[in-house]
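Heads up, the thing below is written out as structure tokens.
Heads up, one of the protein chains got dropped from this complex, but the rest are sitting where they should.
Let's look at subunit A:
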Amino acid sequence: MEVLFAITIGVLVAASVYLMLSNHLLRFIFGLVLISNAANLTIFVAGRLTDGAPPLIPVGADAPEIAANALPQALVLTAIVIGFGLFAFAIVLVFRAWTSLNSLTPDEMRLAEPEEAHK
């Protein structure tokens, strides 16, 4: 199970690095979404994978021998929520860049740092 997850994470990271290195902002954002999911999966696997052992038990029952680790799930949930906010902002920002700079190619975005130095 862990091996399967490790391969999945590896593929996600590889794809996202490829996307982020392409000279286009929208692809960069897609790459960022992918790699953040890879990070979330990493946290999830780091909490150990347990099959069919929910951590909830009836009142009065003893703690089970094997239970799913609830903490990584809480962490991943937090990270997803935060990531959602950040990506919403990033996508709007890229849209603004498109409307006000007429470009989504980072190499062409030289407004804040003009190419020729002022003398």
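The rule is short, and it goes like this: a residue touches a chain if its C-beta (ideal position, glycine included) is under 8 Å from a C-beta of that chain, and two chains touch if they have at least 3 such contacts; residues count from 1.
Note that contacts and distances are computed from a predicted model.
K.L.:
Could you check which of "Succinyl-CoA--3-ketoacid-CoA transferase", "Multisubunit sodium/proton antiporter, MrpD subunit", "Glutaredoxin" or "Alkylation response protein AidB-like acyl-CoA dehydrogenase" matches the UniProt name for the chain that's left out?
P.N.:
"Multisubunit sodium/proton antiporter, MrpD subunit"
K.L.:
Kindly note down the residues of subunit A that lie in touch with the hidden chain.
P.N.:
Given the touch definition above, subunit A has residues 20, 25, 28, 32, 35-36, 38-40, 42-48, 71-72, 75, 78-79, 82, 85-86, 89-90, 93-94, 96-97, 100-101, 106, 109-113, 117-119 touching the missing chain.
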